[in-house]
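Pasting in a structure now, in structure tokens, and then I'll have a few things to ask.
The complex is shown incomplete by one protein chain, all other protein chains being positioned as in the whole.
The first chain written gets the first letter, and so on, giving A and B; residue counts start at 1 in each chain.
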Amino acid sequence: MTTELSVSLWRGAQNGRYETYRVPQRQSQTVLDVVTFVQRHIDPTLSYRFACRVGVCGSCAMTVNGKPRWTCRTHIAKVASGGKLEIGPLANLPVIKDLATDMQPFFEKWQQAEGAFAPTKTRHDAISQIRPDTPARKAADAAIECINCGVCYAACDTVRWNADYLGPAALTRAWTLVNDERDGGNIARLQAIAGAGGCHACHSHQSCQELCPQALNPTAAIAGLKRRTAAAYLKGEIKI
Amino acid sequence: MNVRLYLWQRATAAVMAPLVVVHIAVIFYATRHGMSAADILSRTRGSIAWAAFYGLFVFAVSIHASIGVRNVLSEWTPLNERRVDACAVFFGFALAVLGLRAVAAVVLT
Partner (left out) sequence: MIGRAAKHRDSALWIAAMVHRISGLALAIFLPLHFLALGLALESEARLESFLRWSDQPLVKAAEIALVFLFTVHLLGGLRILVIENFDWRDGQKQLATLAAALSAIVAFAFLVRVF
């Protein structure tokens, strides 16, 4: 006889409710498997996002028992204590439907943090020789593997409390560019992250660092940005 | 929070760290010796050193605590930014005034 899981899924938009489904438990089952089972065999109207199913794209991030995680990389055995599971959409983002959130605010803040490369050379210039072992490049490389899954943003209490706060992912991307010797947009970038909602809003709770599925450390990146903005401000390069 | 408030808050924190350690030592000393008001005031009255020490402490904490309170109000209450700023400034001034008054109370002869 198969054991059954009692799975609560968020249904509806911002004003919705949890509905419970019974899902047969299988070996090596992931949370994404469970959600997929509900949609295929019980309720085809369930909306959720996934893509690769193998932990490289970040699309399947949801709130599982209160924690934002990649559902394809979360084994049921690890999270369903007593055969119960609660799955909701990522926090801190508007809910489109059921388990799918609107990632637009996340990406808008990415832009507001000047998280885009500002080139200084053209195709006619010599290629920059970037040494991989300089401190700046090491710092950038340690922070560059963000795939915008939104887990850090969903985990961050400061994002929840402060609507202006750009969030860990946007600031981490800004940090990689601040450390990129080819980039020419640093003054504007530091200015963008030095005001309300900028890097100084971070309280170093470190939920981002603890939960990042790519093992990135936004807390450290943001600490670096605090130092850089402080230096720029004291030198008069940026203003409040 | 912005870079300017951040710098003031962190700088006053750094300044106060050693002051706090000394103050905790003072608390322990005063309690161990069961000091009365007379005991305390005989040490502080007319002392430039205590005036400077606690005067600096009062200035630093007025800035530090008001910025901290500002953050809490901004994040945990629905007050708008202008109200939050006003509360923080008021609190900072209140601490400075009451604090300097307290320093005067124990230092002036």
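Assume a residue touches a chain if its C-beta (ideal position, glycine included) is under 8 Å from a C-beta of that chain, and two chains touch if they have at least 3 such contacts.
What you see is a predicted model; the values in this text were computed from it and never measured.
The residue touching the chain not shown here, chosen from A:57, A:96, A:144 or A:220, is A:220. Screening B:20, B:52 or B:79 for touch with the missing chain picks out B:20. Chain A meets the missing chain through residues 10, 14, 16, 63, 65-67, 86, 88-89, 91, 95, 155, 157, 203-207, 210-211, 217, 219-220, 223, 226-227. Along chain B, the points of touch with the absent chain fall at residues 10, 13-14, 17, 20-21, 24, 27-28, 31-32, 36-38, 40-41, 61, 65, 68-69, 72, 91, 94-95, 98-99, 101-106.
By definition in this document, only the chains that are shown with their structure count from here on.
Remark: chain B residues 1-7, 74-76, 81 touch chain A in the complex.
Looking at the complex, you find that chain A touches chain B at residues 158, 161-162, 194-196, 198, 200-201, 226, 229-230, 233-234, 238, 240.
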